[in-house]
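Provided herewith is a single structure, encoded as structure tokens, for subsequent inquiry.
For this depiction, one protein chain was excluded, whereas all remaining protein chains were kept in their positions.
Chain IDs A and B follow the sequence of writing; residue 1 opens each chain.
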Amino acid sequence: MIEIKNLTKYYGDKLALRNISFEVREKELLGLLGPNGAGKSTLMNILTGFLASTSGSVSINGHDILEEPTQAKKLIGYLPENPPLYPDMTVREYLKFICELKGVPPSTHEKQIAEVLSLVKIYDVSKRVIRNLSKGYKQRVGLAQALIGKPEILVLDEPTIGLDPKQIIEIRNLIRTLKKDHTIILSSHVLAEIQSVCDRVVIIYDGKLVAMDTPLALSKKMSGSSRLSLTIASDSELIADVLRSINGISRITKLREEVGLLQLEVFSDPGVDIRRDVFEAMAGNAWPILDMRMNELTLEDIYLSVTAGAEQKGGGA
Amino acid sequence: MIAYYKRELFSYFRSPIGWIALALYAIISGFYFSSWIPNGGIDLSGEATFLSGILFMIVPIITMRLFSEEKRTGTDVLMYTSPSNLAGIVIAKYFAALSLFLIMNVVFGIHMIIVVYFGGRVDAVTIGSFLALILLGSLFIAIGTLASAATENQMVAAMVSFTALLLSQFIYVFSAQFRSLTVSLLSALNVFGIGSESIANAGAGVEKAINWLDPYAHLDELFIGIIKLQPIVFCVMADIFLVFITYRLIEKRRWSQKA
Partner (left out) sequence: MSVRGKIINFLDLKRNRRIIRDSRSGSLKRYAIGSVLVLFGIVIAVNLLVGLLLRDFQLDWTATQVTAISPETEKVLSELPVDVQIFGLFEKPDNVQNSIYQFFIPMLERYEAASNGKLTVKYVDPDTAPSLIAGLDPAGMTTLSKDTFVIKAGERLSVIDPYDCMAYDSIEYSANNRLVIVGNRIEMVFTGEISYLTSGDLQKVYFMKGHQEFGNSYVASILKYQGYDCFDLYLDESGEIPEDCDLLVLNLPQQDITETEAAILSDYLKSGGRWIVVCDFISVNEPMDHINDLIGTMGVSLTTDLILEYSPEHLFSPDDNKYARGIVSSEYAEMFGVYYAAVGRSRNVRINDAANESVSVRPIITSSALATINPYGVIDENQTSQGMYNYAVRATSSTPDSVGDIVVLGTGYLSGDEFLSGIGAGEENARFFGNIILSMTGRQNATPIPPKAIPSYVFTSSPSVSQQTLWSVILIAIIPFLFISAGIIVYYRRRHQ
């Protein structure tokens, strides 16, 4: 069980994490979602003891990471964004080293290594030098390293980054298998990934925890809201007002304004398809629509809508 | 701890670095040795002295990678997130470098055997000089380890240790400079009416204090065959101190706010 309380981290003057608090339950698969630079890696680094927070506490099964580091770290297997591999070692040599490092009893080294090699499906490259492996294999060796010692908790920072689709699916399946025996914290900036495996999702944006919920609940919040990208061959100032009058439009953003051209982003309320209304409104005013398309919500959108929603409900997420 | 020791030591030999260091040391010492054989005899303490004089070039090669590489490739995560004792890891790396140095010095042992084979003399002077060489090496490696922990760039680490080790041969020059500096400073501030002899004494004291840091001075008597306890204690304590600083530097991550 992991408890994170009021975690704050300053990098010099820059605030990376603001007062983050949450819990991870046993055998739970928690997803950390957030754009690049949001602070996910920082959070994971602090969680595993690689960095020290400026304030706040992390406790792993009751052991504070700063006060009882040995006990806490024994429980964690960490795969950072860049897997900590020694390029000059072979896979087997490396894993043996990890066994020694983690204090695995020597009699079980071979057994552990064999288990991990087959689990992560890198048995056939076990004699190869890490430097010569492909990115996909390197990632898997990194995962293997985290699994050595059968730690209760796995912290995986972007485990599928840089992998091809087939490998991604394999890793996801693997993670699902591991879920049975481990508590896992997973981070990604791809929503779909988080959604497919995680029990709960924590959204980090700009160092703040902005949402914590099950994927189902989150997607409910996402679905419906859509974003329309509109290009009109007119620069009339009335366009925005007319759009605003349409029912179901929650927000309008001007993207680009030129002589005779206007590019906008129009956000609609959940469940409302405003395309017809927009078409009619534009046509009625003889403002030619050059381009109208529906865009996927980005994380930023999600954030904005979630925070907007939170603000509307009076704070807290 | 042992994990890191084994890893580091083997990695010296998995890459060309360890082999090159061995070959270089063997060639240089071999040249010195071979140039003396035609003279009909060789005092190996001379070779030990000679080798101690080139350590400032050899040691940075061994130590430059120790910590800077870890930082650069990101494998330092393992150091901090594993349940192993960080102090143990620092010590293990130091000893790995030291072990390589000892292995390099096997050639000196080979030279000793050759000398005995030809009926030459291997006596306390030789042993003392060899011991001094090893102690000096251990000290320099500690300095190199510290330099490696201070930066991410192995070239910078190498340069810094190279310079530091080279300058250590000239401590007596610095101490003399500091002495005159102290004297002129105190003379300029002669408001307190300090007698000129006290000023001179203060200057001499400064010089003496700085000279005390000179490892070559401490090891002097070892080089002539007198095995005294004091130089050994000096070097060992200095090693411990430097490794401790290295540990604190590495440990800095625990509380640093800039990382």
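In this text, a contact is a pair of C-beta atoms (placed from the backbone, for glycine too) under 8 Å apart; a residue touches a chain by one contact, two chains touch by 3 or more.
Bear in mind that the values here come from a model prediction, so they are computed numbers and not experimental data.
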Touch criterion as defined above, residue of B:167, B:189 or B:224 at the omitted chain: B:224
Of the residues A:5, A:128 or A:251, I need the one that contacts the missing chain. A:128
Of B:54, B:112, B:127 or B:185, the residue touching the omitted chain is B:127
When the complex is taken as a whole, what residues of chain A touch the one chain not shown? 8, 10, 13, 15, 52, 54-55, 88, 90, 127-129, 131-132
Applying the definition given at the start, please give the residues of chain B touching the unseen chain. 13-16, 18-20, 22-24, 26-27, 29-31, 33-34, 37-38, 40-43, 49, 107, 110-111, 114-115, 118-121, 123-125, 127, 172, 211, 214, 216-217, 220-221, 223-230, 233-234, 237-238, 240-241, 244-245, 248, 251-252, 254-257
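Following the convention adopted for this analysis, only the chains that are shown with their structure count from here on.
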Please tell me the distance, in whole Å, between the geometric centres of chain A and chain B computed from their C-alpha atoms. 48
Quick one: which bits of chain B touch chain A in the complex? Just the residue numbers, please. 2-4, 6-7, 10-11, 14-15, 73-78, 80-85, 253-259
Write out the stretch or stretches of chain A touching chain B in their complex. 10-12, 48-52, 54, 66, 69-71, 73-74, 76, 78, 80, 82, 84-89, 93, 97-98, 100-103
